[in-house]
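Note that one protein chain of the assembly has been removed; the remaining protein chains are unaltered in position.
Chains: A, B and C, in written order; residue numbering restarts at 1 for each.
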Amino acid sequence: MTHWLQRTALAGLITLTPLAALAEETPAKGANIVVTYKDDIATLDPAIGYDWQNWSMIKSLFSRLMEYTPGTADLVPSLAESFEITSDGLAYTFKLRKGVKFSNGREVVASDVKYSIERAVNPKTQGPGAGFFGAIVGFDDLSGGKAEGLSGIETPDDHTVVFKLGRPDATFLHVLAINFASIVPKEVVEAEGQDFGKKPVGSGAFVLKDWVIGQKLVFEKNPNFYVADTPKIDGFTVEVGQEPLVALLRLQQGEVDIAGDGIPPSKFLEIKNGPDAADIIVDGEQLQTGYVAINTRVKPLDDVKVRQALNMAVNKERITRIVNGRATPANQPLPPLMPGYDKDFKGYAYDIDKAKALLAEAGYPDGFETALYASSTDPNPRIAQALQQDFAAIGVKAEIKALANANVIAAGGTEGEAPMIWSGGMAWIADFPDPSNFYGPILGCAGAVQGGWNWAWYCNKDLDARAIEADSMSDPARKDERAKLWGSVFTDLMADAPWIPVFNERRVVAKSKRMGGPGNIYIDPTRVINYDAVYVKQ
Amino acid sequence: MRIVHEFLRRPTAVFGLAVVLLVLIGALAAPLVAPYAPDEQLFDGLTLEGAPIGPNGAFLLGTDTLGRDLLTRLLFGARTSLIIGVVANGTAVAIGLGVGMLAGYLRGPAGNALMRFTDLMMAFPALLLAIVLAALFHPSLWIVAMVIAMVNWVQVARIVYTETRGLVERDFILAERSLGAGHGRIVFRHILPHLMPTAIVWGTLGIATTVLLEATLSFLGVGVQPPEPSWGNIIFESQSFFTSAPWLVVFPGIAILLTALSFNLVGDALRDILDPTQRGRM
Amino acid sequence: MIELILRRLGGALMILFGVAAITFVLLYALPADPAVQLAGRSATAQTVANIRHELGLDQPLIVQFVHYLGNLVQGDLGRSYTQKTEVMTLILARLPATLILMVSGILVEVAIGLTLGTIAALSRGGAVDRLVMTASFVGVSAPQFVVALLLLYVFAATLQWFPMSGFGTVSHVVLPALTLGVLGAGWYARMVRSAMIDVLNQDYIRTARAKGVAERTVVLRHAVPNALLPIVAMIGIDIGQFMGGVVVVEAVYGWPGIGQLAWQAIQQVDIPIIMGVTLISSLAIVVGNLIADLVAPLIDPRIRAR
């Protein structure tokens, strides 16, 4: 048996070398910062939390076997000291770091890893992330209620965990880095039951000190965190119920350090053109694509020519203007930062005449009536109206249905219900930086089911086969080959035009002037805000 | 004639009526007088950075965040407000009149059951109920109107109930009964005409409440849906702009205020003139 | 008296049951399946089905309702779908803020309304009366969200007299309470005016004047206590109006009360929270009316006798 062995004693990475350009900045000691959000923080239970507010907080409360280098999409071992993968890609063996303790003082051992993953999969947990672990042997039994645990996870000793997979999964290391794979202490979870999400206990960089419901959450540094010099602040307070606009005004007055909801459209230009812009604004790309899903099973959208015509009808430049230029027009599902993105792909150019011609060819010279669903939170209704006007230019009358997210999601997951959906507000931000995460649930056949997220109800068996092939290339050496294969899946599917990729939204965060560090720790591609890495300038 | 005369003697009522007529004409003539199409996203309606443009020669009241002419949208929004005001409130008054009159006339277990039901509806926080209802059914103009009617009839029912109870106790109803008049005759020939002033007054005053409620629902995003313009959803779409583009909040806000105020003034004057219990007072 | 209270309590319970039943039927007629949203975008159909099962959403409606009522009797409002926390905990945590807001709002409107209404009644038919009455209509006709935004813009953003948002100090409550109170003050002014006019026309006021009682004493000692009765009844009803206004005001001012909670829950279709907030609001209304019923005899000895 030949083992492909990867020893990763990447001490350098774990101690987080500051980027050279900012080397002269020294983090101030003992700093506490204030972060604001409009909505309540839902839960801090890592098996359940799945929105962009609590995502980064959970990241910082818990540790996982794998982690990303701050500000990048580079995977590194974290709670694991090292790991081995068999050449067939079906078994992963992790050696745990010794002496890591939960905030209640108990050491983290291998059985905690097994328990945590099983808990994420167990239907009783009602966790949304169960599906990520589908490759592990025994998954179907556990999620179907036929077993209590995952037979594919073994713990030969307290510091060794072995995962057995039923099929090769090139994304498995990413899966172990997402929140759902966070390690939780069994005894605390069982004691707290469903309240664990309000009283979380983990082994991450921070500890939750206090939670005043509807007002604030207080996080404090974990003094025993196993990564040296991390975190760089003594704590942070998350204030909720803050209107973005108000938060921003307070930020300008120095009362707030990070406005979590970003900069509201109305304030954006004022701040961008203001004198403090460079100090306050962090603007960067994220793994996001805003698209219109065109339901391939609803007449007349089932005609590929119609879908192509709609693609050509959208004036993406104008829509990016409506969001004040905080996005880049897109032509394919994958965002530019994602491995596999095809720079040379041109997609459908804005061409009304050609769109009309295609419509006529399809038998709709005078257009038709249809509906466009969208989230009811700003700016999505406005974008939907811009799209509506674009469609109207080629004779397609789309009625706008701006609904609460839940209702849009429900409509999208019901066959034949929503002809078109603008994804904004529920947009696809990658769980982890791998193209496969952009395919299965939202474009693959598996997602085109009742309650699924493939709102285009697009199912192409050939592409599905190629996707499986690509995901089986778990050998890191074939990384580039795999990316290329994935890229072709996405560009090829554009021939069927199940989506109108509209733009890749950039994330714009406002931070107070005293906050230091590179921009990408405020718009971390895997964390949103990387609380472990941010610091206050001295 | 007396009504017209007394009405015209009140400056506030005349002012109210004038504004109501103005809004009505604006709404009816919107396609003729509006400078642009209501949902036309004008290319020069946004700055190059995508910001709305303040009031100027081309756009008298400025543009909104999609580059549409605000004046045009306000004019078309008046249609929404008036349609909802009249339809929703009309329905509410009709339901309230029916339930209140029936409960007040029947009394006994049936009347009690009806009033317990209105009590129940009273115990719902009205706006919250409207929000829930509007969020449940995909909101559209008519759904919003019906939601508002569902919420607003209760008040009318209570007032009509009290009044009917009073009427039933009055001697002339007793006289009718002693003459052998049937229920239908008493209710429709004798009670209903006496409730008409109340119905007219609420038909007017209620429009003010309805316009406000519609605006509030739209402001919360569960009312009339874009691109259909409504004064509430114009503010909803641009509320975060109120520091950088205050005209987007101020002008629709004034429109709502003036319209609601005017219906209130007209309704109040009508109440003074029509309500016999108030008549003796001054 | 005790019988009256018991009867009122019984009625209140019936009303709450009705509210629970109606809300339940409404909410479960919802087109949105909360399980789908909870399961998130990467979920498999199996995960969705599991979540549905765990939430009990796959049971018949009536079973769910009976179950819900059973829990309700024990003070259990269920758990939030999204926050996984007991709804009771969430509401209790936010209730004080809403109560503070409501009490200050009621104080504002009663204070303004009582003063203006009395002044208008005393100068009845005169210029002051007409001015006050027109002003009260402006107050009544002003959309709360516009008033809120304008107050925020003028007094917080521009003049910076008050904080823009938040909770904790007295200065935080000023603008939200004003916003809530302005609308009510208009109604109160009108109510107080007509009640005062009614009372001032009563024989006993003439009696007092015939005794040589000074006008100030006539108004304050003889008229106001009698005019207060309809006002007390109105405060009870008012709580219902307030529960609605609270949603708007809390949204604009970032006030951490149950209005905000309800609004978030509605957007996330978090049914247990919506149910809980609706029930609590109805409870507040019912209790408000109950208090009004119980306070009335303190003011009016005639009711005490009954």
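Here are some notes:
Everything that follows uses one rule, which is that a residue touches a chain if its C-beta (ideal position, glycine included) is under 8 Å from a C-beta of that chain, and two chains touch if they have at least 3 such contacts.
Just so it is clear, contacts and distances are computed from a predicted model.
When the unshown chain is looked up in UniProt, the name that turns up among "Monovalent cation/H+ antiporter subunit A", "Dihydroorotate dehydrogenase B (NAD(+)), electron transfer subunit", "Phosphoribosylformylglycinamidine synthase subunit PurQ" or "Glutathione import ATP-binding protein GsiA" is "Glutathione import ATP-binding protein GsiA".
Counting contacts over the entire complex, the absent chain touches B, C. Screening C:Pro60, C:Gly75 or C:Pro301 for touch with the missing chain picks out C:Pro301.
Among C:Gly10, C:Gly56, C:Gly70 or C:Gly168, the one in contact with the hidden chain is C:Gly10. Annotation: of B:Val14, B:Leu42, B:Ala94 or B:Ala181, B:Ala181 touches the absent chain (contact as defined above). Residues of chain B in contact with the chain left out of this view: 170-172, 174-183, 185, 189-190, 193-194, 276. The set of chain C residues touching the chain not shown comprises 3, 6-7, 10, 124-125, 202-204, 206-215, 221-222, 225-226, 299-302, 305.
Everything that follows uses one rule, which is that only the chains that are shown with their structure count from here on.
Pairs A-B and A-C differ in how many C-beta pairs touch across them, and the larger number is found at A-C. Work out the mean CA point of chain B and of chain C, and you get 21 Å between them. Here the CA centre of chain A is 45 Å from the CA centre of chain B.
Mean C-alpha positions place chain A and chain C at a centre distance of 40 Å.
Residues of chain B in contact with two or more other chains: 135, 138, 222, 242-243. Residue numbers of chain C whose C-beta contacts span two or more other chains: 31, 157, 266-267, 269.
Remark: chain B residues 39-41, 46, 48-51, 65-66, 135, 138, 221-222, 225-227, 236-238, 240-245 touch chain A in the complex. Partner chain B is touched in their complex by these residues of chain A: 244-245, 264-267, 269-270, 318, 321-325, 376-379, 381-382, 384-386, 388-389, 400-404, 407. Against chain A, the residues of chain C that register as touching in their complex are 31-48, 50-51, 53-55, 79, 82-86, 89-90, 93-94, 97, 157, 164-167, 252, 254-257, 260-261, 264, 266-269.
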